[in-house]
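Below is one structure, written out as structure tokens; comments come after it.
With one protein chain removed, the remaining protein chains of the complex are shown where they sit.
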Amino acid sequence: MTWDMFLGAAVLAATLRLATPILLAALGGVVSERSGVTNIALEGSMLVGAFFGVLAADRSGSILVALAVAVVAGVALAALHAVASIHFRSDQIVSGMALNILALGLTSYLDYQLYGTTGTPADLPGIPDLPLGALERIPFVGAVAGDQSVMVWVALLLVVALQLFLFRTVPGLRLRAVGEHPRAADTVGIAVRRTRYWAVLASGALAALGGAYLSLSVAHSFTDDMVGGRGFIGLAAMIFGRWTPVGALAASIIFGYGGALSTSLQGATIGDLRVPVQLLSTLPYLLTVLAVAGFVGRSRPPAADGLPYEQEGH
Amino acid sequence: MTSGTSAGRTAPPTRRDALAWAAGPAIPAASVLIALVLGAAFVLVSGNDPVAAYAALARGAFGTPYDVTETLIIAIPLTLGGLSVALAFRTGLFNIGAQSQLLVGAIATGFVGVRFADLPGPLLMPLVILTGILAGGAWGALAGWLKATRGVNEVITTIMQNYTIVFVMHWLLQNGPMSAPNAFGTPASARIGDGAVLPVIVPAELIPLTRLHAGILLAALAVVAFWFILFRTTLGYELRAVGLGPRAAAQAGIDPKRGMVLGMFVAGGFAGLAGMVQVSGVFQRVYDGFSAGYGFDAIAVALLGKNSPIGIALAALLFGAFARGGTIMQSNAHISSNLVAVIEALVLFVIAAETALRELARRHGALKRAA
Partner (left out) sequence: MKRLLASFVLIATVAAACGGGAGTPSAAPAAAASATARPATAAPTATPKPVRIGLVTDVGGLNDKSFNTLANQGRLDAEKDLGVQTSVVESKKQEDYVPNLTTFAQQGYDLVISVGFLMTNATWKVAKQFPNIKFGIIDGAPANDKGDTENLPNVANLFFAEQEAGYLVGVIAATMAKDKVGAATHNTVCSMGGIPIPPVDKFIAGYQDAVKTVSPTTVILNGYSNDFVDQQKGKEVGLNHIGKGCDILFQVAGGSGLGYITAAKEKGVYAIGVDADQADVAPATVITSALKRVNKAVYDTIKAVKDGKFVAGSQTFNATNDGVGYGKLATVVPANAKAAADQALADIKSGKIKPKTEIQVK
């Protein structure tokens, strides 16, 4: 075992790659829940974003078109959740779960119909990497940040943008008010339902970007169920991060780091003992619980999170 | 009546709700019909025959006595899992970890069932039942304890527990400490002792080939136990008080932290029992990766069943019907199993919205009368 396996540039670079999809899902969760709507269909939005992004990339040959289509798909799924939760006041957990099942079944079905025997094409346009040119020669940082996907930087920028939006702008304040005291917000004239709709749609868009990252930057293909639970890890990261974008970033990094470690420690030995390769895979999960237990403690959701809002006199 | 609830905010149904059963059959039937029609449209668009599809679905779920027993076999762990999630909800906690508690119960059952394989049934069976419940309970209580002492949100802990257990099982059973040596390296434990096997309870002359095992009796007992614990014991009273919020708990003189740990313990116990039943009744050994997804479906089962024992049993049957019917849809009507998932999702989605549709209708009726 060497320190390089823990803190080498390769491990930190891997951390960013692994954290990105989770971060995007977590950001989606933050926006939605800050407005008072629990959206556990992030996994589903990621999945449809991943699939339709690949489909659009295949048919159009343009990565920009592909990303746009991915976002539309994620928003469409989130729209179903929004209508069910906000308009029909359904149980938000059941609605979210139903949409996750729908997304999985639909994407798997379409994948088999369209790409069943051959798989998705090998030469899909992909999300480009962002080479940093001269900066890459900076000894450690250059190796870590040097050749990351554009989407990694987009995610980091979104953290800053959303943090500023939620906590430093008036519209952000309104959104949070709707999530904490919807009745009071309504009384002062804030459109509660409309704000929530926007928030849920935005969460679908963010999650879809995470899914598109997986299919168009990491895998350059689509395979069934490729999101593999990252939407739910994103929810955990959201809670861990106390429903703030910066917190979600910290949580995603910790989780990503655990994943990077579980790869880099394969084959490592302490003396004669080697950690079984299956147990290494538990690292990200254990690390996350330890981090929350050790450093974060209690986190409180927005007061009206998950509660449908009934407007008087309607 | 509560409308559109979510994590930790479900109130137990009142007597008025129970009476409301009798009134207004139109909307529930209509909503299920809508979902099935949407599903049929999907099937049609995909180039398949909707009538054949639904006929196969129904036939698979209930067509023959054998099919009915197969549906029941699936419903058993779903019922137990649903009770687990529901109990946690009642305590104000969101138990996403029913799957890992199930697996922990299964591993413990496998371990004890093998270690004490020579004990006779009357000794070994209660032992493994207890083991499954206690192991699942302890694993659940861990999440409750982390929340009580360090404030760790149980959603985080239980999601992480789910993944952790999967990999621990890989380690235990892939040429690991618990795997039984065999020719092909199948990742599985040794077979549990005969005394720990839940026998098939339907005679073969009645329904040939049936695998319906005594686990169904345990599930039925669990349903009763759920009701009893929650509504007839001080523990249940405490848990429900904690579920109603800190003020209610304080008024009842209960320490919410204690409630969290106990609530997750009992919840974990139900799920652990599900794991025990799967090992004892279905496989007679622990296979790496078995019982996938039950814990997850259990969440939907608990919510659909409105956290009530009978509701959960019915919801579990519905899911079992879909699972079993889906197989026949694929084998006989040649319809992709993924389409079954789409239909299932639509039904769930519409059922979720139905509560509110009912409210809307009622409010419209109230407004009309007021006008």
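Note that the chains are named A and B in the order they appear, and that numbering of residues resets to 1 at the start of each chain.
Here is the rule we go by: a contact is a pair of C-beta atoms (placed from the backbone, for glycine too) under 8 Å apart; a residue touches a chain by one contact, two chains touch by 3 or more.
Owing to the predicted nature of the structure, the values given are computational and were not obtained by experimental measurement.
Trainee: Touching the hidden chain in the complete assembly: which of B:L80, B:L304 or B:A345 does that?
Mentor: Touching the chain that is not displayed is residue B:L304.
Trainee: Using the touch definition from the top, which of B:K147, B:H170 or B:R240 touches the missing chain?
Mentor: The one listed residue touching the chain not shown is B:H170.
Trainee: Touching the left-out chain: which of A:S90, A:T244 or A:S264?
Mentor: Of the listed residues, the one touching the omitted chain is A:S264.
Trainee: On subunit A, what residues meet the omitted chain?
Mentor: Here the touching residues of subunit A are 10, 14, 17-18, 21, 108, 111-112, 116-119, 122, 214, 218-221, 223-226, 228, 259-260, 263-264, 266-267, 274, 277-278, 280-281.
Trainee: Could I get the residues of subunit B that touch the absent chain, sorted low to high?
Mentor: Residues of subunit B in contact with the hidden chain: 21, 24-25, 28-29, 31-33, 36, 49, 51-52, 54-67, 70, 73-74, 167, 170, 174-175, 180, 182-188, 190-191, 205-209, 211, 278, 282-285, 287, 289-294, 304-306, 308, 310-311, 314-315, 317-318, 321, 323-325, 327-328, 330-334, 337, 347, 351, 354.
Basically, only the chains that are shown with their structure count from here on.
Trainee: Taking the touch rule as given, give the residues of subunit B at its contact with subunit A in the complex, in rising order.
Mentor: 3-7, 9, 46, 96, 146, 150-153, 155-157, 159-161, 163-164, 167-168, 170-171, 174, 176, 299-300, 303-304, 336, 338-342, 344-346, 348-349, 351-353, 355-357, 359-360
Trainee: Of all residues in subunit A, which touch subunit B in the complex?
Mentor: Listed in rising order, the residues are 38, 80, 84-85, 88-95, 97-99, 101-102, 104-106, 108-109, 112-113, 229, 232-233, 235-236, 239-240, 276, 278-279, 281-282, 285-286, 288-289, 292-294, 296-299, 306-308, 310.
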